[in-house]
Structure formats: structure tokens, C-alpha cells
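Mind having a look at this structure? Questions to follow.
All protein chains of the complex are present and in place, except for one that has been dropped.
We just call them A and B in the order they show up, numbering each chain from 1.
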Amino acid sequence: MIYRENGQFKTSYAADQQIFPIRQDRYAIAALLVFAFVGVPLLADEYMFRAILIPFLILGLAALGVNILVGYCGQITLGAGAFMAVGAYAAYNFLARVDGMPLLGALLLGGATAAVAGIVFGVPSLRVRGLYLAVATLAAQFFFDWAFLRIKWFTLDSSSGSVSVSNLEMFGWTINSPVEKYLFCLGLLAVFALLAKNLVRGAIGRQWMAIRDMDVAAEVIGIRPMYAKLSAFAVSSFIVGVAGALWGFVHLGSWEPAAFSVDRSFQLLFMVIIGGMGSIMGSFFGAAFIVVLPIFLNQALPWLGNLVGVSISTVGVSHSEFIIFGALIVFFLIVEPHGIARLWSTAKEKLRLWPFPH
Amino acid sequence: MGFFLETLIGGLMAGMLYSLVALGFVLIYKASGVFNFAQGAMVLFAALAMARFAEWIPGWLGFENQVLANILAFAVAAAVMFVVAWLIERLVLRHLVNQEGATLLMVTLGIAYLLEGIGQSLFGDNIYSIDVGMPKDPVLVLEGMFPGGLLINKEDFIAALIAAALVAALSLFFQKTATGRALRAVADDHQAAQSIGIPLARIWVIVWFVAGIAALVAGIIWGSKLGVQFSLATVALRALPVVILGGLTSVPGAIIGGLIIGVGEKLSEVYIGPLVGGGIEIWFAYMLALVFLLFRPQGLFGEKIIDRV
Partner (left out) sequence: MKLRKLAMAASLATIGLASALTAQAAAKEQYFPVLVYRTGAYGPNGAPWANGYIDYLKLVNAKGGMNGVKISFEECEFGYATDRGVECYERLKGKNGGGTVFQPLSTGVTFALTEKAAVDKIPLITAGYGRSESSNGAVFTWNFPLLGTYWVGADVAIQHIAKKEGGMDKLKGKKIALVYHDSPYGKEPIPLLQERAKMHGFDVQLLPVAHPGVEQKATWLQIRQSRPDYVLLWGWGVMNSTSLKEAQATGYPREKMIGIWWAGAEPDVKDVADGAKGYSALTLQHGAEPNSKVAQDILAMVHAKGQGTGPKDEVGSVLYMRGLLSSMLAVEGVKRAQERYGKGKVMSGEQVRWGLENLNLDQKKLDGMGFSGVMRPVQTSCLDHMGSSWVRVHSWDGAKWNFTSDWYQADEKVIRPMVMLASGRYAEEKKLKPRTPEECKQ
């Protein structure tokens, strides 16, 4: 009843083509943004910021990047963790080696370096497809894992191969407390989400989707696969790289290549598929699911056990966490193979007609 | 020269073990179009079952014969793998007919979590050993020809033989039995196979079961080498380049691919590794597979992909 677009007439192309054509959506988004920027910092405590919100924002950003490649351009990748690592180490090097390098500059240059790496490792996608490509991208994963462990130059000759960043500062604003870190990540996420949304609505996004749906057909109607695929790799890796740099700089503070291991790559792909391929929103749903669920289970299980009078050992909790997590993934995919985002849009469709469906 | 041969033989034998894991991937992909990332978890699950039952059964039945215990444990573990296959078909695959590859892949990752969690809850999460009487000490051959002789790892050698035997048996099964023919028919075309009365559900159970047996054999061999513990699940990552190099749909491809990857990664680690600091074998295997793919995008023995608009 409330969510209905009756009476909202579009009188110009611009109005018809805006991101959120329905007025209620615009209000909802605005309210959400206000809540995220103002409400959350007032409500959440330190644990919430450090252990849940910041990882969620950063991995959401990474999932957004992966979604551009996997969901919009149809190139399955298992090497996203590697591009996070490239972003993190490149940003670290820019920050440490170049005098007076601003934080934002280092982050963006880190992303740019990751984009270059993405293009290089995207070249096989011109020949190799589908699952073959997915496994081939693992080459990037293991190569970069190795490179950042072995090549001392990347880590400024630190003897252990672990690097750290502190005293983050941007335009005189020291990003130190959890709230500041949260706001910084949130700001970047909002900007990149807007950017990505506009990219996928534009010509380039349509080219990606054409390639995804059928690359031979796309080629026939004049889309250059090389340009489309490599640009998707570049944009995706750029965003993933920035997320990687944030993960290192803001979340961990000190990291080693294991922070961007193959498990991370799987995790990101998880987020995209669970959340919904080809949906910006889906990336965030997926990130929330993957970040929050294990932590939630880990804390909820002993508590639930206490309720019924059973004390579950740490080992039991950990195993049940695995089992429930796996079962939920299977369950979700059976119920909705297209991810949570599809559930969301179905709900929206229903809401439009409610309470008087046909 | 002697050292080169040693590395070569070591690589071949390691490759044979990889192909054993790769075989599981290929079998399932061939029959159901699912890229089964849970294969590693299945190896772990099967090995845990085997190790624990071999430990428990003598206690339950009151005898002490190690060989008999192993045989019984193998039978029970195989039965367990059958139940796993049946459950997967019943609860998961049946509901996901005709879904996209990516979705199916993700489901198998979910299954992997399930198997790891359930396996460790049921069978424990410590290190267990499987003792099937594998010889552990090396033998040196051709000592006259090479200084210091040529070292052969007996355990790996036997493992390679077992792997080869399993592959031969599977090939026979595919070529000569009615079920095998039905499996191939399903692999060629689901709908056509169904229309001539081949029951898809049963075929899937069989295929997952056969893959489970391959996982069990791989689990026994790797488990007796490394001890049965959580890291066995990561063996799958070493087998992935083998699968794509050999082609997702080819059983001989898994073998040849395994040998190429095994030899390639050992030679690279030994000869190129020291120049760049070592530890390169894992990415080298993937790079090797990638380079092959650039020339043959469907793998060495994969079916040619023809695109039509």
C-alpha cells in the first residue's frame, strides 16, 4: 500500500532513467544512508565496529568488485584474494616509499596497480571460459601469495614478511578510532557503489552483460570481447584492490599474505553467488551473510546450548558452525538459486501489489 | 643424471596420486555437470571413516587381526560413502536440476563445509593413522649406474600402482558394463538418456558413490602417507590444475594431466626453485595448466566446445 508507484509520472528521459525511479526507494535509500552515517555511530559499540561492521563494509566492497566480473561479465574468478593482496601491498609501498603520499592517493594507486594485474591475468579469459577460467584464475592467487612472501622488495625487507601501517591520516583527519574507520570505509563504499551502479547502467555495463549472456552473439553484434572482458577485469580488480588495501590498512593494521589466501577468494565468490549475481545490492547481502553468520553462530550456539541445559564445547561449536553454515548455503541455493537479491526483488514485487494482489 | 631421474620418478608418482583425486572431479563432472569442490572434503571424510572404523571395529567385534580390521573398515567406509552419495542426490542435487554451473559449484562448497563439520564431529579431529602396511623406507636401485644409486620411494610406488589399477578398473566399468554405458549416455545428453528410460536419479547416486570410492582410495593412500587430519581436504587444491589440464570430461586426461603436472612441478621446484627462493611448485602447476589452456581451451582431452548463436 505504502510501496506503490501509482501517480509518479515520468515526464523526461532523465527522470525515467534515474537510479531509483520509484520515490519510496529514494526515500528509503536516503534514510538508510542517514542511518548508516549518523545513526550507527551513535548506536554501535567498539566490538560491533571492529569485528563486524568494518569487515562487513570492506568485504562488501570487495564483493562488489567481484560481482562486476562474475555477475555482470560472467567471468568466474577464484583469484579475487590475490588482487586484494596486490592492492594492499601496492598501496603499502606507495605510502611507505613515496614521501608525502596522501592516504587516499595510496589507496587509489593500490587499486590501479591491482587493475593492471587484473588485466594481465584477465588475458586468458579471451581464450578460456567457464570453470576452466575459474581454475586458471587460481594461478594468479597462488602466484601472488608466493610473490609477496618471497620477494622482499614488496615488504621493505621486513625479516618476517609481515608489514604494518599505522597513523592513518587524510586531509588532516586522523583515522584512528573505530568510528572514524567505520565512516571512512562507509564513505568509500558509498562512492564506489554509486560508481559501480552507474557503470553497469551505462554502455560498458550493457556490453559486459551481453558478453555474460552469450559472448559469441555479443561479438556478432559488434561488441569487442577483448575490450569488454579486460575492462571488466580492470574495474573489478580496481575495486577489489582498494578493498584489499582497506583490509590491510584499516581492519588488520598489520598483515601477511595469508590474510589474502585462497580461502578469501572462495569467500568472496561465496558472497557474490549467495548474495546474487549481477546485483550491486546482492554483493552487500552476500557480505553480510558470510561475515556475520559465522560470528553469530559462534556466539549463539553456546548460548542456545545453555538455554536447553547443554554446554557445548568449543570444538562442538566450531564443528556445528561448519555444519550449519554449509547447510544454510545449500538451503539458500535450493530455495533461491539466484541469491538473496532475487528473494529481495520478489518481495518487492509482492509488496507493490500488497494488499490487493491480482 | 641420477638426480634428474629421481626427480622425474618422484614427479610421476606424485602425479599419479594427484590424478586419483582428479578422477573424482572428472567422474562427477562427466555424469552430472557439477564441478564438485567437495571432492577434497570427501577425501577427508572417507579417510576419517576408514581410520576410525579400523580402530573401532576390532574393539567391537573382539579380534585383533589388523588386515581383517582394514578390510572390514574399508567395507564400512564404502557403505558410508554410499549413504553420503544417496543423501547428496536426495537432499541436494534433485532440487537443483538444470541450474547454472556457478550455482552448482557453490552448492558443492556448501556440501564441503557440511562434510568437514559432520566428519569431524562424528570421527574426531585429531591426527589418526591408517596402517595398511605400506613400506616406509626407501630402496636404492641401479647403484652401479649412478653414484649413490637411484632412490625409489616404495610407498609412492605402490600407491601409484593402486591408482593405476583403480583407473583401469573404472575404464572397464565405463566401457563394458550396462551401468557404465548408462553413465556415458547421461554424460552425453541428460534428456536423451532420460527419454530412453535411464533413471537419472539412480545414475547420479552411482556416480557420486564411485567418486566416493575414488575419494576413499585417495584418502587411504594420502592418509597412510600423511596421517589422517584436516589438511587432507587441501589435497584437492593440488589436483585442480590436473583436472583442467586433462580436461574436465576425460578419465585418461586426468591421468596424463596428473603425470604432466606432477613432473612439471617437481622439476620446476628442484631446478628453478632455488634461483627464485623456492616454494614455487604450487603456482607453477597452475601456470603450466594455464599455458596449456591457452592452446587448448578445453583441456588436453576435453571435448571440443563448439559455439553457436
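Everything that follows uses one rule, which is that contacts are C-beta pairs under 8 Å (C-beta built on N, C-alpha and C of every residue); 3 or more make two chains touch, one makes a residue touch a chain.
Model, not experiment: these values are computed from the prediction.
Residue A:281 is the one among A:66, A:199 or A:281 that touches the chain not shown. Within the whole complex, the absent chain has one touching residue among A:22, A:40 or A:101, and that is A:40. Only one residue in the set B:32, B:70, B:153 or B:298 touches the chain that does not appear here, and it is B:153. The residue touching the chain not shown here, chosen from B:61, B:127, B:145 or B:201, is B:127.
Contact between subunit B and the absent chain runs through residues 3, 6-7, 10, 14, 120, 125-127, 129, 136-138, 140, 151, 153, 155-156, 222, 225-227, 229-232, 234-235, 238, 265-266, 269-270, 273-274, 277-279, 281-282. Remark: the residues of subunit A touching the chain excluded from display are 28-29, 32, 35-36, 40, 44-48, 50-53, 55-56, 146, 149-150, 159-162, 164, 166-167, 251-256, 258-259, 261, 263, 281, 284-285, 288, 292-293, 295-296, 298-300, 302-303, 314-315, 317-319, 340, 344.
Definition applied: only the chains that are shown with their structure count from here on.
On the subunit A side of its complex with subunit B, the touching residues are 70, 76, 124, 127-132, 134-136, 138-139, 142-143, 145-146, 149-151, 214-217, 220, 262, 266, 269-270, 273-274, 277, 315-316, 319-323, 325-330, 333-334, 337-338.
Listed in rising order, the residues of subunit B touching subunit A in the complex are 35, 91-92, 95-96, 99-103, 105-107, 109-118, 120-121, 125, 237, 240-241, 243-244, 248, 276-280, 282-283, 286-287, 289-290, 293-294, 297-299, 305, 307-309.
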